[in-house]
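Removed from the display is one protein chain of the complex; every other protein chain stays in position.
Think of it as A and B in the order they're written, each chain with its own count starting at 1.
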Amino acid sequence: MSVSDQEELAAATPAAAAATPVTVAELRASREALHFARRNRKLLLGAGVVLAFLVVAAVGPLLTDHGPNEYVGPPAQRPSADWWFGTTMFGQDVFAQFAHGLRSTFLVGLLGGGLAAVIGMTIGFTAGYRGGITDEVLNMVTNVVLVIPTLAVLLIIATYLRVRGVVPEAIFIAAFSWPWVARAIRAQTFSLRSRDFVDLARLSGAGGARIVFREIAPNMSSYLFMTFILLFGGAVLTAAMLDFIGLGPTDGMSLGLMMNNAVLWSALPLGMWWWFVPPGLGITMIVGALYIMNVGLDEVFNPKLREL
Amino acid sequence: MSLRVDNLKVWYRTLRGEVRALDGVSFTVADGELVGLAGESGCGKSTLGKSLIRLDGRMRHVDGTVELDGKELPIGDSERMNAFRFKEVSIIPQYAMSAMNPTRRIGRLVAELLESRGVRPDGVRDELLRRLELVGLAPEVLDRYPIELSGGMKQRMVMVISTLLNPSLLIADEVTSALDVSTQKAVAETLVSFRDRHYVKSTLFITHDLSLVYQIADSIIVMYAGRLAERAPTDTLVTTPRHPYTRMLLSALPEVGVRYGDRRLTGIPGSPPSLLDPPAGCRFRDRCPLAFDKCVEQPPFVEVAPDHQVACWKAF
Partner (left out) sequence: MLTLEGVSKTYRVGTFGGRELVAVRDVDLQVAPGEVIALIGESGSGKSTIGRMVLRLTGVSGGRITFDGVDITGFKGKGLRDYYAKVQGVFQDPFSSYNPIFKAERALELLRQTYFAGLDGRRWRDKVEASLDAVRLDPGQVLGKYPHQLSGGQLQRLLVARALLLDIRLLVADEIISMLDASTRIDVLNLLGDLKARGLGILFITHDLSLGNYISDRAVILRQGEVVEEGPVERVFGQPQHPYTRSLLASVPQLHRRWDRTGRDREPAGEGGG
């Protein structure tokens, strides 16, 4: 059992093997998880949808030789062979806008969601594991951030920053969406921390950080992933909203901006459904697919659910 | 005959099939008798207790009848059982301490319970106070919330509530498991006093603790893997057990006075069979040192001595 696994370990991670070696049991656990992951329909379906959109985001802009804002065609055209998603009121290619917008959407979701996840998890784990005064202080910080009126702050920032990009938008979203993550993770960490297996890990000479990363976090892995998915989706939605009301990036294209323009130029009364349906459907489908993935992941991660 | 159970079969529906928790159980409990139902986890004793009052929706009554005071109990029908619950058959469930609604004052809880059974609370108030005094609870406890009482006090309160309408049959399901030794004794003795004062007619005391059941029961039934193994008056069972399982179980109990150096006790190797697909014949066969070829046939639960019944080919 162990000899061949040791060799595999050494071959795979020569440097890491010298550092804190991953236990054989953990490696097995992740390989088994992969095995079950490949068979879970919800996970595959959700991942498939997200991947499809990702491909469009990556490849789409390359298929068009014009930018999203260029006036390339006759205005208000229905979808056709020339213009797959039709054109806007001004003759811009809706598909090009959609593809570029997807890129921006994924970027803001990943960056904003990821950053919020990192902040929230760090604060949540620290507060939950350490308790005491550390917990009190971090709780206070969490509550303060929770209470700040996000929109007001954004308006003030918007006044000062004439030019805004996607990255600042992502950072801004991240800075205000982590509190619930910290709260939730703190609560879970509290309850897991009092379980005997944490004590046993301490009796095995493990330090605080190792316990959090190797014992507590893996126990919550599906929860952590779900958190990231929610943050990703939340960031996408928040960005769409900000773009929709004109507080988004000053350059570039995003799905929210598309919907903003569509409304501004009366796409709905005029029946130009191809202008606002793709971005709206895009956002809905991406976020929805992420949620379905999460349900599937719970089954993958929890050995007890597997046998059933 | 106060209680008569005849070939009772109760199975559980699960995702993996039907768990045959009770597979053909027959016994009687006389008027005023306190019977101890002993066994290890998974033997079906809790299922038996709950099936007599039909408290668990996943149970499926497959076969057999239950008669209380000559009337057949509709244990397959939860709606019809409602008429019997609390008045004729009552249960003190496991973890009774969490059985009281934490958002209600206890007095109000009792009043609502009585009203739901068509009994006017004022009519029994005096009796209720008398019984509270009997178990050592002050009348003020009725104005308190459950959270203000200690574990032992809650347990006693639940016991009073369950027996308030003088049921014919009281089922006490592991009522002493989570208690300290001194509270355990008080609770067990309270059960006896309820019987002595005729608050209840017959009691079924379900537990895994043989030494505890020895203290208060008139007779003991030992269960294994969904079937009855042995039944005898308490002293007989403890001094002259006939079923190999009972014998091995008794010899696995450490007592004050027995030391590892003097007499080494032994456990029972192996574990009980899965009840999803139980083996044919005697279910103790795989772990029994006395097993022989006849054991592939299920031994009947028959009387080998006055009031002493065993299900083992070697016992007769």
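In the analysis below, a residue touches a chain if its C-beta (ideal position, glycine included) is under 8 Å from a C-beta of that chain, and two chains touch if they have at least 3 such contacts.
Values in this document were obtained by computation on a predicted structure and should not be read as measured data.
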- Residue in contact with the excluded chain [from A:T105, A:N219, A:T238 or A:S254]: A:N219
- Message: From the list B:L15, B:I147 or B:V181, pick the residue that touches the absent chain.
- Response: B:V181
- Cross-chain touch to the chain not pictured, restricted to B:L113, B:V192 or B:L290, is B:V192
- Task: Write the list of chain A residues that the hidden chain touches.
- Result: 1-3, 5-6, 20-21, 23-26, 28-29, 195-197, 199-206, 215, 218-219, 221, 301-304
- Item | Interface residues of chain B (partner: the chain not displayed) | 30-34, 40-41, 180-182, 184-185, 188-189, 192, 195-196, 208-212, 214-215, 218, 235, 238-239, 248-250, 252-260, 264-268, 271
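Throughout what follows, only the chains that are shown with their structure count from here on.
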- Note on the structure: Here the gap between chain A and chain B, centre to centre from mean Cα coordinates and rounded to Å, is 54
